[in-house]
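The complex appears here minus one protein chain, its other protein chains still in place.
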Amino acid sequence: MPEKTFIEAIHDAMDEEMARDPSVVLLGEDVGLRGGVFRASTGLIEKYGERRVIDTPLAESSIAGVAIGMALNGLRPIAEMQFADFSFPAFNQIQSEAARFHYRSNGGWSVPLVVRMPYGGGPGVHGALYHSQSVEAFYAHIPGLKVVLPGTPYDAKGMLKAAIRDDDPVIFLEHKRAYRSVRGEVPDGDYTVPLGPAEVRREGRHVTIFAYGYMLHESLRAAEELAKSGVECTVVDVRSLKPLDVKTIAEAARLTGRVLVVHEDNRSFGAGAEIAAIVAEEALMYLDAPVRRLTGPDVPGIGFNHVFEVEFTPDAAKIARAARELAEF
Amino acid sequence: MDITVRMPQLGESVTEGTVSAWLKKPGDRVERYEPLLEVITDKVNAEVPSPESGVVKELLVAEGQTVPVGTPICVLEGEGAGAGAPAPPTAEAAQAGPAEAGTARAARPEAGPGAGAAGTEASARGRYSPAVRRLAREHGVDLALVRGTGAGGRVTREDVERFVREAAEAPAGRPVAAEAPAAQAPAATPAPAPALAAGQPAGPVAPPEPGPDDEVVPLTPIRRSIAQNMVLSTSTIPRAWSMVEADVTGLERLIRARGEEFRAREGVALTYLPFAVLAAVAGLRAVPRLNASWAGDRIIVHRRIHIGIAVATEAGLIVPVIRDADRLSIAGLARAIAELAEKARAGRLTLAEVQGGTFTVDNTGALGTELSVPIVVPGQTGIVTTERAKRKPVAVGDAIAIRTMMPLCLSMDHRVVDGADAGRFLGVMRARLESFDEATGLY
Partner (left out) sequence: MADWKEAGLTAEDLVGMYRAMLLARRLDERQWVLNRMGRAPFVISCQGHEAAQVGCAWALTPGKDFVLPYYRDLGVVLTVGMTPREVMLDFLARAEGPSSGGRQMPGHYSHPRLRIVSQSSTVAVQALHAAGIAYAARMRGEDSVCYVSFGEGAAQQGDVHEAFNWAGIYRLPVIFVCENNKYAISVSHTKQMAVENVADRAAGYGFPGVVVDGSDPVAVYRAMKEAVERARKGEGATLIEAKVERLVPHSSDDDDRTYRSREEVEEAKKRDPLLTFAERLKKEGLLDDARREELEAEVKRAVDDATEYAEKAADPRPQDLYTRLYATAPAVGGEAAPGA
């Protein structure tokens, strides 16, 4: 199986879906001639033309709103927010409109829309306060959306294809650090990965770590390190926050009774809080330690200086430390 | 001095770059900020300027080669002392000053490497996580027996699992129970909290095998618990024993004269036990040391008085607890006793109702015994029995009179109290019992 980077997997998914289905279109800032600022859509405008690969005006609300209209009239748009940080002008279109169309029309209309958003930061990204935010908690709170955050190139391709074929609006979050640093096997040709089920990436009996996106890789590195000293971790790739795989989360928590949730997003009211609540509701009698969260702090984004990047961002060493403390509790 | 030029990160998320062309060759002079090479990444094509002025000494990466960001690609021979990549001063400073760094850590809200864990030291003992309690229940483990290896001596899930495993594997006679420090069982009672392997003898004696004429009775959880606690008590508590006789003629008359009326009014029988408890409470007030727990390196004296009362049930002995017995009247005690005894026999006691006793009173006389050597409940310091009240001739002054006499037997943990304490307690208890007569108020 060929090895590809995360961004190549994203590119391939869009390329294959556009070839397969003429109703798939891509719109966003710089997605056409430039191929996207992260180069995710390189070559697509040449292949599919500027009617289907649309360089939009610099106005995010319009990207989302127009894409909704397209979806209402038979297209399957992929809207790219250049950075997740810039999705907020489009927030109203996503939350008041895309998420609610099906429900508010009692099933009369649906919005098959994918909003792709590069998100996150960390050491070496230098994204600062407005090019490094994690936005998943905002969107995962909204009924009617699906919110997924693949961690591997395999999932990136399979889940993006599933998202494009899904009849509901899907917020598809791509971690920028994963784009070129994460490589993995990606089959050529068609396959999908369902939006929802979590995946147990590693099994161990002492501590269960829940993570997604780039933090999956830091968690796996931490687990590798901990194994050398006899601490065995289960690592669960949550990869979909909406829907959330309550069953797998509960089972994985019961397995060890010690739970660590890792995310880069700000701490309060984040995915970690939801997962901790599920663990409390579904696995209390198996808990042998307080549920811990290791997250980005409650400050507005990752400062530009690399000292701030390191301080803000959970990494393998911090995860290993937290997991070890749990193991020793 | 030599300056190493590294592959720069050209753009967010870019991790590698390809040298497309060197604009200088070894031996060429290059000015600071003058283009040195061209790099292609998947985001940009860019001319990369020289970080310093100098002479190109060596090119480390050939044209067309792709290397990760940060890889050395070229060495320059620099000029002057200021050469070399500027150190990022703020970064180093921020991490150097230990005092400053320490403050920063302390202030960090999520820092508490185990903010949760840190607080457990003092409170870990006797508190168990849901997982530990569930396992203990499933396997019938008395957690007081399990050695904790977690933070602050906390009993972890693994500790229980190991305990169960070792108990199962333990060669006959190996005293699993001995693992438990008595100090970790404050206020434990022979309650229906089951205990694993508690019935195993504490000595190196193999348990008997049943013969053809024997009947094998499986252990009920309550039997296990009793056995375990008795083993724990006799193997860890150096017991001393004393006995006095109390003249309960007045009390006997009181019960005979007002028992019927009391039952009619309260719905419960008037027995010796509430008076015994009241008298014991008086003794404990006089000798607070008997209302205490041995805690290894110290003694914990309890301000509140919770009296365990032994109740014989079909399943075995149960000791429910009258909380704050010192605040109840005779009638209140009688009602509490009747209620607890009934619940005990019906098997409806809650965990809270069998935990937390600080002293035990056992009315063994109800079973007809005249003398007992009771066993101290682990976690408590004393237990007193009230024996069968019997009419017999005693010297009253210089005369012989027929009085109703009741022996009181006290066992105590000699680590906590001495014989003098026992004598004083029994003296007060006897005096109180002898003070009751038909005029005694019951409310």
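Order as written gives the chain letters A and B; numbering starts at 1 within each chain.
In this text, a contact is a pair of C-beta atoms (placed from the backbone, for glycine too) under 8 Å apart; a residue touches a chain by one contact, two chains touch by 3 or more.
As the structure is a prediction and not an experimental result, all values here were calculated from the model.
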Inset, instruction - Could you tell me which shown chains are touched by the chain that is not displayed? - result: A
Inset, instruction - From the listed residues A:Leu244, A:Ala276 or A:Leu294, report the one that touches the chain absent from this view. - result: A:Leu244
Legend entry - Residue among A:Ile10, A:Val31, A:Ile45 or A:Ala71 that touches the chain left out of view: A:Ala71
Legend entry - Contacting the left-out chain in the complete assembly, out of A:Glu97, A:Glu251 or A:Asp288: A:Glu97
Inset, instruction - Determine which one of A:Gly108, A:Gly189 or A:Gly230 touches the chain that has been left out. - result: A:Gly108
Inset, instruction - Provide the residue numbers of chain A that touch the chain removed from this figure. - result: 25, 51-52, 57, 59, 61-62, 64-75, 77, 89, 92-93, 96-97, 100-110, 112, 143-144, 146, 166-168, 194-197, 240, 243-247
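Methods note: only the chains that are shown with their structure count from here on.
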Legend entry - Residues on chain B engaged by chain A in the complex (per definition of touch): 9, 12-16, 42-43, 69, 88, 90-91, 94-95, 108-110, 113-114, 116-117, 120, 129-134, 150-151, 154, 156-157
Legend entry - Residues of chain A defined as touching chain B within the complex: 7, 37-39, 42, 118, 124-127, 131, 176-177, 179-181, 257, 267, 284-290, 292-295, 297-298, 305-307, 321-322, 325-326, 328-329
